[in-house]
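The structure is given below, and queries will be raised subsequently.
Heads up, one of the protein chains got dropped from this complex, but the rest are sitting where they should.
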Amino acid sequence: MDSYAPEEHLACVIARLLEGARHAAVGASSPIPAVGCFLRKNIDPAFRVSLQQRRESNPFTEGSRELFDLAGQGRIDVFFLGGAQIDGEGAINLVRAEGKRFPGSFGSAYMYGVVPRTILFREEHSRRTLVPKVEFASARGAPAALLTGRALFSWQKDKRRFRLESVHPGNTLAQIRERTGFEFDSSDQVPETAAPSTAELEAIRKKVKPEIAANYPEFAARVWPNS
Amino acid sequence: MDSYAPEEHLACVIARLLEGARHAAVGASSPIPAVGCFLRKNIDPAFRVSLQQRRESNPFTEGSRELFDLAGQGRIDVFFLGGAQIDGEGAINLVRAEGKRFPGSFGSAYMYGVVPRTILFREEHSRRTLVPKVEFASARGAPAALLTGRALFSWQKDKRRFRLESVHPGNTLAQIRERTGFEFDSSDQVPETAAPSTAELEAIRKKVKPEIAANYPEFAARVWPNS
Amino acid sequence: MSGSAFLGNAEELAAQIPDGALLALPPDYSLVAMEVVRALIRKKARGLRLLGVPILGLSADLLIGAGCVAEVETSAVSLGEAGLAPRFTDAVEKKSLLVRDATCPAIHCALQAAEKGVPFMPLAGIGGSDLVKERKDWKVQGDVVLVPAIRPDVALFHARWADEAGNVWVGRRRELATVAHASRLNLVTFEEKKPGDMLDDELLAPGVISSIYISALAHAPRGAWPLGMPGLYGADDLHVSQYAKAARTREGFLKYLEEWILTPRKSTSPA
Partner (left out) sequence: MSGSAFLGNAEELAAQIPDGALLALPPDYSLVAMEVVRALIRKKARGLRLLGVPILGLSADLLIGAGCVAEVETSAVSLGEAGLAPRFTDAVEKKSLLVRDATCPAIHCALQAAEKGVPFMPLAGIGGSDLVKERKDWKVQGDVVLVPAIRPDVALFHARWADEAGNVWVGRRRELATVAHASRLNLVTFEEKKPGDMLDDELLAPGVISSIYISALAHAPRGAWPLGMPGLYGADDLHVSQYAKAARTREGFLKYLEEWILTPRKSTSPA
């Protein structure tokens, strides 16, 4: 089996979540979702990726409001959101918790309510980040999935609860329960998140990397240090 | 005395009405107001003229809504409006009258309400155009003045009535009363509208004409046929 | 969504516009896809509902005269210096055309509302106009009028360039960007094709409408004629003024159609 960085694995999971999507937008500071999107585009050339803060060749010629207007028009079907806190009802908090101040809500309050498929993504998987109830809801909505550095959850719209779909290599259901601050459903036997294929890794490193390095230079230098 | 075209005279009257103004916008199909504005600019270089439909070097880079947004911001202090009908209360009709259809209201409904100084301008001075009450009010507001091919009226805000200020050469108060469909105030001795000065005519013909010819070619060819 | 399709010509673009569509058209000064307008007449389009962005001119007068139009929403229909739009005027006076009169900033607001996906946009200053009485869909709220969103089925316009990525360049005619954002389908003719991607070029990008919005494209050199393309060719004022005279009568209009639109060899502009 090929060796790979955890970031590469997460990007592969994201690319798989994007099946059937037509147009994903990627907000500020989201290099792993960006890798996932460009990987998806490598599989489906008709899939469109818009990087909000692309440094060169920025697709938005109506200024920074164009992303939000596009979403309002229904022309974006996937967006990614993170959170200093994410709770069991899918709410995210980007503002403040436990006396700490975070950067702020960005466009989340709007995008979560408007874009049909919002993928929640946060690498840190702990009771600090995954909480029963956020202290401040920057945004509420119905997520398509929640991906962390340890596991993948789906969202059950009817129950308004997460369901554990798979754990990443090295994690068990019990550990995930231990590290998750909110309750969630799962089967007794939770599968392991499928590893990146050789083809996926090759596409990331040959096709996706240059695009990422131009827009997320620190991330690229960290994940692919020897290139 | 110099000979001059009636259009040149009207433009001079407009330029005089613009004293103290900072920024006039000129809408579609208004060549005489445009001549007046550029003549004013010749006297006061800080005076700004924005031609809505300037063919080259159009000042609007936000598209055709920019004129209206500018007015909403309070950055335009003079605009010109005409009308198939203009009534004694200052309302204008650009839509329909006596079974006839006219082009439509354009931006008048908005500009009249928003721009501080609206100058009403209509060359034809008859009971057909100057009526007691318009059949359809495209726009209502408080005009700064009403200029026709025969006379100049001011607007009395308190009384909401026009007052005859001067008659153009060849017209008398009695004739103006006869040809005007609405009632208006006047002194017994109405002065004659001052003729263009040599300096005004020279500025029009040397400085203003090229600007006008580029944007109102048919008008320029008619008024200045031998050049 | 997956990028713009390059079609063979203006006729193929016209074929994408269904009868009865709400069709947004720019004014004469703002990059009208006249070649497609002529193709619509040739294909005998019917029942079109035109939206002036924010006014209409020659394109609408031709379509109305040729019987393609059921109704019009616009702030005006005018041929500019060439005067009244004769077929529009005639159709309204004969009550064969429904007009929803508007005012320019209200149409801009309605398209911006659709651009943002909100149900309405507020507009100040128009309270004194009889338009507000006539337009039952405009709601007065305090000092403003709430103008409902308009989402055209199709926007049709002409561009200076298209590139390989399907982006189009319209320069300072940014109202075309707004209407493209607001419309379901955007059909564009262009003067010339550029290699590469104009979004890679900092100088060109500000005048680009990205391929995200563009549904289909066709090459149509001098496709705005007899209207103009700034920086490339001016409006053919003489032709427009001859049209305005000819179209004063139904007979004159039909003769114009025959000569300039329906007869294939004359259907393209003089080079």
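When the chains are written out, they are named A, B and C in that same order, and each has its own residue count from 1.
One rule holds in what follows: contacts are C-beta pairs under 8 Å (C-beta built on N, C-alpha and C of every residue); 3 or more make two chains touch, one makes a residue touch a chain.
Owing to the predicted nature of the structure, the values given are computational and were not obtained by experimental measurement.
For the options A:Arg22, A:Arg140, A:Arg163 or A:Lys209, the residue in contact with the chain missing from this view is A:Arg140. Within the entire complex, the positions of subunit A that touch the omitted partner chain are 28-29, 53, 55-56, 58, 60-65, 68, 71-72, 91, 94-96, 99-114, 136-141, 216-219.
Panel shows subunit B; residues 22-23, 46-48, 50, 56-62, 66, 68-75, 114 of it touch the chain omitted from the view. Across the interface with the omitted chain, subunit C contributes residues 105, 109, 112-113, 116-125, 142-144, 160, 171-172, 174, 202-207, 230-231.
Quick note on the criterion: only the chains that are shown with their structure count from here on.
In this assembly, the C-alpha centroid of subunit A lies 41 Å from the C-alpha centroid of subunit C. In terms of their C-alpha centroids, the spacing between subunit A and subunit B amounts to 60 Å.
Residues of subunit C found to touch two or more other chains are 177.
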